[in-house]
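Every protein chain except one is present and positioned as in the full complex.
Note that the chains take the letters A and B in the order they are written out, and that residue 1 is the start of every chain.
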Amino acid sequence: MKGVEVTVEQVSRAYGSFKALDDVSVQIKKGEFFSLLGPSGCGKTTLLRIIAGFDYPDTGTVEFDGKNILPLPPDKRQSNTVFQTYALFPHLTVYENVAFPLRLRRVEKNELDRKVREYVHLVQLDEHIDKKPSMLSGGQKQRVAIARALINEPSVLLLDEPLSALDAKLRQNLLIELDVIHDKVGITFIYVTHDQSEALSVSDRIAVMNKGKILQIGTPYEIYEAPATRFVAQFIGESNIFPCTVLSCEPHEGEYMLKVDVPSLGGVVSVTDYDPLEIGSEVDFTVRPEKVRITSTPPRTMHKELNLYKGVVDEPVYSGFQSKFYIRLDNEEKSIVKVFKQHTTFLDEGPEIDWRDTVYVSWTATDGYLVKETNR
Amino acid sequence: MKKVLKPREREQLLGTVYAFPMGIWFTLFFTIPLGIIVLYSFLKRGLYGGVEWQFTFDAYAQMFNPSFAKVVVRTLWISIVSTLGCILIAIPCGYAMAKSKYQTFLLFLIIIPFWTNSLIRIYAWISILSTEGFVNTILIKLGILTEGVQLIYNNGAVVLVLIYMYLPFAILPLFTTIDKFDFALLDAARDLGATKLESIVKVMFPNIKSGLSTAFIFTFIPIFGAYTVPLLVGGKDSTMIGNIIVDQVSKTRNWPLASAFSMVLTFISLVGVFWMLYTGKREQQQSKKTTQQSLEQNVRKHHLPRGGK
Partner (left out) sequence: MNAHRYNKQSKLSFSFSMLYLTIIFLFIPLFVVVFFSFNSSKGMQWNHASLIWYKTLIFESPSLWAAFKNSLIIALTSSVTATFLGTLAAIGIKWYRFKGRSYITTISYLPMVLPEVIIGISMLIFFSAVKVRLGMFTIFAAHTTFNLPFVFMMVSARLDEFDYSTVEAARDLGANESQTLTKVIIPTIIPGVLSGFLMCITMSLEDFVITFFVSGPGSGTLPLYVYSMIRYGVSPVINALTFVMILGTMVIAFTFRKFLKTVAASS
């Protein structure tokens, strides 16, 4: 496997009184597609720029395969960067942009030509090879930037929100292409983004960041299904989140079955979890809107651990392939539960649900999840 | 391997290498000469030019001599009248240019006379206004006059030629700011019930303040320090501060007095410049982004995409 292992150890960086990075440690495996995900100002770009050599940490180390690289300037590191603003040289053609690193290394002419064409082909820009950047579309510019960053055969490719200036459709296509390129070149990719769907769809692993700290590192599945903190649960996808207190905890089919008191839902909720929790601990109960079932009549299956609530549709939001409903529960708290419903018609579906209809929302114990860190 | 510099040290080194040659040049040929003037203005006049090393306020006291005071007052009113004239003409011009489809061509037309040698332009007015000049010749030909009238060598001619010379200095900054102004705001004002004049005065003027102050300063300062125009088209009673300074240096050889008058000019110019910078800065602050965004900008420095997310 090509690529290197990138180890970031206890890195901190402050701009004046603003802590951009606060004691951040992360280990990125060889050849991994690793994403740094978080809202703007969370420190993800600062971390990337430190790895690239454009910024310097106040404390901490960064290692490539166990070798400290902090003393090296950007041009001496085995990493190359794809910039958010493309950073193409406006006075050079596509060919010359891609050839730039080779010309600096005085690569022999035929070899240079062969390699440039190979990498321009890799990003499918063969027919635009003699154009200036100003004649290219945003997507094409970013492809040039990718080819230019790859031609030095780096061990790590650093991508700083490379798709954020592009429109949604193009973003999807280029993302898939990026994934294909990653498979082809097999080096470590570190991808910075504020877009959770980008990160979820291509990453091997993701680090979710906020306020200069890494909150959780895990596979997209882990991050989505088992958010470690309240922030992660809210930032990735949508969630119904309610504070709760653990009432009981018993082993159940290799996991644990817990009863928790959720005041906002007006009582006790059953939920399963991988780990046991101490009775009386204050945590957050979450359930993803797409896991909540919505029906106009009470569901017929009387599942033992089914959590069932009656409510009124407060606000239906139609968005094509699915609808989102805000359900105001019929209890003292009048809490709102968000529900996604796919627009597929099955025989057992009841009449269409509309504004002000009385409905039933339900989910099983395994659909819920308990978030242990509620203040991060 | 070369010693690796931390970014801080690297910035210090590179900044020094890039910017210090110019900094040294300015220190040598601008800061020090200006410093000498400051110093000389507090020294005693030398017998045959130059100065004697004796601290005194003599030079400043001399400025209150009635004949000099008169010149200062005259300089002020001539400068104010000419500057206001320039700006009053420049506002509609800048507005029309900003709205025109032919901006480059119009800029071209404004810049041609502006780039033509200033002496040549003064000379053109001399040949128009003098007793045997163009205007008199035509008037005599038409039978309106029997003999040439002295149209030149008076304060009126000074104001006219000053306006002519410095008009582009007022038009260009006004054009630039009005060009950036969003004309849809005027439509919005009209839509909300303002008349055309009201919408311009109440909506456009507050938004082009920086252009107005720049135009004012860029015309007022050079006019206030004018030397050639009063010398060449002015009469005996048209002397301005600029002329006094030159006379004190080259004829009377009273360097401290020339320095003191230079200090007055410098002081007034600087006050004007800081006022201009202040209005410009305030306008920028009004369009400042939210704290969140500026925080992001602080971190990313130059990395925000144009137009933002």
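FYI, a contact is a pair of C-beta atoms (placed from the backbone, for glycine too) under 8 Å apart; a residue touches a chain by one contact, two chains touch by 3 or more.
Please read these numbers as outputs of a predicted model, since none were measured by experiment.
Visitor: From the list B:L119, B:V149 or B:V201, pick the residue that touches the absent chain.
Guide: Residue touching the chain left out of view: B:L119.
Visitor: Over the whole complex, note the residues of chain B touching the chain we left out.
Guide: 11-23, 25-27, 29-34, 36-37, 40, 50, 89, 92-93, 95-97, 99-101, 103-104, 106-113, 115-128, 130, 132-134, 136-137, 164, 167-169, 171-173, 175-176, 182-184, 187, 217-218, 221-222, 224-228, 232, 242, 245-246, 249, 255, 258-259, 262, 265-266, 269, 272-273, 301-303
Visitor: For review purposes, identify every residue of chain A that touches the missing chain, sorted by number.
Guide: With respect to the unshown chain, the touching residues of chain A are 52-54, 73-75, 79-81, 83-92, 100-101, 104-105, 145, 148-149, 152.
Heads up, the rule we're going with is that only the chains that are shown with their structure count from here on.
Visitor: Which whole number of Å gives the spacing of the CA centres of chain A and chain B?
Guide: 55
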